[in-house]
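Following: one structure in structure tokens, then a few remarks.
For this view, one protein chain was removed and the others were kept in their places.
So, subunit A:
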Amino acid sequence: METLYTVLIDPFVQMVEVPDFFLQVLWEGLVSGVLYSLIALGFVLIFKSSRIFNFAQGIMVVFAALSLVGLHSFLVPYVGNEFVAAAIAMPLTLGIMYALAMGVERMVLRPLVGQPDIILFMATIGITMFLIGFGEFVFGGENKVMITEALGIPTGAIEFEPFGGFLLMEEKDVFAVVMAIILVISLLVFLNKSAMGRAIRALGDDHTAALSVGISLSTIWVLVWFIAGVIALATGIVWGARAGVSFALEVIAYKALPVLMLGGLESVSGAIIGGIAIGLLEKVFEIYWGQPLFGGNTETWFAFIFALIVLLFRPQGLFGEKIIERV
């Protein structure tokens, strides 16, 4: 009886009784949710255009953040100003991500064209290992602090008093959400309105047919890997600002896996909605069910269990691309 009450009734009573805290929980969930969406989009773009599940997406987040911080600390003594150094390090890091995209296309993808998918998947594991080693070799393995202030990311907090209660939003979280939304919207516009975006969607539908109309695989691949790199950098910055820059950051990319299971590997809208849903649900579950029932720390596994349960009932994911079949 006691347990049933804790599971079925008490959480909702609390949500209604302390609405400002509930709002706070939702806000925190939303912040991680939009970041999951963003990373999931990186996966989806690469999968759509090349049928590759990019295992390296997580390490790209770390690598991008490390490059940014590393370049910044390298540049500060030369230019003497934190902000100027950041302003130079930022485009340089983007350049590194572009070079990485080119390198991956030239040295890994191009020679493996036409090989079974699993071989390409293995290749991305290889890329992961390379980036771990190379990142450590160049920038060192110790934890670093994200250059939040030099990048001009606000660090204060905004307070609200909804329902006569108290709601605290950290400004860097607001920044993260706004940035993620802008990135997602510009990606959507790019995919749906530009010729390149159309080519990416075409590749997702029918690879060989896309080749036959003259869509250039190399160009598209470099482009999507670069976009994935930009996404990695953006996520690296905001997540690094919350948790510090270390190789542990890689884990947040794996949080995108249940998002992908939920949203379907090919669906852009699925990635966005799935990410936000997972972010919100895992937070709400943690606070209202996880802590009283399991003593907390449910966030690490909740998303995976949830995705598994969804998969039992909808193997194509919640928003998996509808398979058009003609009879």
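The working rule: contacts are C-beta pairs under 8 Å (C-beta built on N, C-alpha and C of every residue); 3 or more make two chains touch, one makes a residue touch a chain; residues count from 1.
Following the convention adopted for this analysis, contacts and distances are computed from a predicted model.
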Of the options "Phosphoribosylformylglycinamidine synthase subunit PurS", "SpoVR family protein", "Ferredoxin-like protein" or "Amino acid/amide ABC transporter ATP-binding protein 2, HAAT family", which is the UniProt protein name for the chain that has been left out of view? "Amino acid/amide ABC transporter ATP-binding protein 2, HAAT family"
With the missing chain put back, one of A:Ala209, A:Ala248 or A:Leu308 would touch it. Which one? A:Ala209
Touch as defined at the start, partner being the missing chain; which of A:Arg198, A:Arg242 or A:Arg314 qualifies? A:Arg198
With the missing chain put back, one of A:Ile9, A:Val113 or A:Ile305 would touch it. Which one? A:Val113
In terms of residues, what is the contact footprint of the unshown chain on subunit A? 113-114, 195, 198-199, 201-202, 204-217, 321, 324, 326
